[in-house]
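Left out: one protein chain. Kept in place: all the others.
And now, subunit A:
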Amino acid sequence: MAAVLRFLIAVLLFSSIATASLSQEEEEFSEELLLKPLADRKVLAHFHFESKAPPTRTYGHHHRLFPKALYQLVQKFRIREMELSFTQGRWNYERWGGFDPISSSNAKPPGVELWAVFDVPHDLVDASWKNLTHTLSGLFCASINFLESSTAYSAPDWGFQPFSGSLRYGSLPREAVCTENLTPWLKLLPCRDKAGLATLMDRPSIYRGFYHSQRLRLSSTEFGSTEVESGIALDQTLTVVLQPTTSHRASMTYSSDSVLQPSWSLSSIFGRKVSGRCVLANSSNVYVQVERGLMSELKILHAEDEGSGADNLTFEKTWNNPGFELSIAPNRVIKEVNILHDETSIVLYEYLIDNYSNSEPFDLGFTWKFPVVWSSPQAPLHASRFLMGSGNERGAIAISLKATEPSDGLWFADTIENSCMLRFNVFQVVPWYVRVYFHTLQVFVDGKPQSVTDFIERMRISPSEDKVSPGVMEMALKLPCCVKSVTLTLEFDKGFLHIDEYPPDANQGFDIPSAVISFPDFHASMHFLKDDSLNKSPLLSKFQERSPVLCYTEVLLVPLTTPDFSMPYNVITITCTVFALYFGSLLNVLRRRVGEEERFLKSKGNFTFPGVS
């Protein structure tokens, strides 16, 4: 009997799997990890998990892999796109690169950043946003609900993303990020951190890093806004920049007075090894990315070493070269195809975790053999933002943009005007207590003040309203390529708040969220050879997407004047006393009748002291 039952179950299971595969609609999950040595002796680890659910219309409401909480979220608030990121630390654009897919889509401002596009009528967008913030704050154990108040979020028109109709954007620069936010994030993965690549997320090691950004991005085509229905896609990424512990060997100095980069392995930076894949994942890969700059340096080294006999192709295929050595032979070597750089290109070494198991865990080692100095690709302009002025009454915000070395030859001429023009957008949200005077906007090009209208193509301003809405500034600027630096300055007055509006530590100051600088003409994307196997990897297909280069500026800390928090009763009583003094004495003067008083006194004197008078 039992055997029959088992057989029946097996048949049922088989048939269900068969039908599912027949309909070509299956939930998918994949896990990937990208490791990248950085130029400043650090290592970037980028975890990428992708879950996909087919459209509800054909697949129904029940899911095997896709997290139910997020599916319900999408359905309830009719979210078309949403991105939530928790970040600690600041992405170093100069050293870690500003012109690659990771930096333009995974480098996020400190704290929490949330934006969402809703597929609801315009008047309901704000209500949906408010509900969404509350739901997310419950889901991720964070104070995202502070984004509910209308002073905290804004509705950018085109400055943050092109064609964003019902987009809402908000950020909380002071939100502290910790394991309590990571755990709910991991719960959305089918294997959590019990199996697969997520096991590497040892809390002490990933929070020890210089930069830590956990991101969640939802995009859905559930609500018929597009022709092709592909269901809901959930990208979860965790980007960490870690410092490998330097061994004694690394301190050896070489002839060219450069220090050997610290060698690392998965177990040394995470303290753990990967013991097999998450069984629910369609693919489970690890990539090691070697940057273009590093590759060209290595090529020079190689040429010096081997003389003229070296062959480009064979060189790039090797994982054991004069510069570094990988402890495990990669399953595949993927090379970027780039029209502009046919000389050197980014190389990815691919490892399939399928081949590893508990008995034979995956522990990749990366050993440097020779000190190499290289630089990462940079965005056309390096942005930084600072405050000017002193005192607590007023000040000025300055956004300074410096042209980086046009090393990549990515500058391209504007064919229409027959001159090289660089376009970029600035999107800035300023809280209401920083009262910006937009008429004081000044543009300094190469240190000289210039007319604003010459450089600003278009500008959209929505001025801040006290206790109601923040100030939003979206600017599209156009610069000739020869310009070395641009500085935008805006003067502001500092507001004075009611004592209840100050946060607990009022003297620490208030944060102005990061400004976003985007370059709509520049796209950070990699091109790989057309190959079916590559399309299977969601990470690599993400890299091939054309995403505009984006960078965030620093968060600013504005100290505001504080009143005396212990004084309310004193102030009320003293002020009321003064008012009473005014009212009483004036009324007294008005109603006094001197003649009557004199008469009264006289009569009184007559009565009481007859002898005296």
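In the analysis below, a contact is a pair of C-beta atoms (placed from the backbone, for glycine too) under 8 Å apart; a residue touches a chain by one contact, two chains touch by 3 or more; residues count from 1.
Criterion: contacts and distances are computed from a predicted model.
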One chain of this complex is missing from the view, so tell me which of "Spindle assembly checkpoint protein", "Transcription and mRNA export factor ENY2", "Phospholysine phosphohistidine inorganic pyrophosphate phosphatase" or "Phosphatidylinositol glycan anchor biosynthesis class U protein" is its UniProt name. "Phosphatidylinositol glycan anchor biosynthesis class U protein"
Consider the whole complex, including the chain that is not shown, and state which of A:H62, A:H439 or A:R546 touches that chain. A:H439
Which of A:S462, A:S525 or A:S547 touches the missing chain? It is A:S462
Residues of subunit A in contact with the chain that isn't shown? 390-394, 432, 435, 437-439, 459, 461-467, 471, 493, 495-500, 561-564, 567-568, 571-572, 574-575, 578-579, 581-583, 585-587, 589-592, 594-595
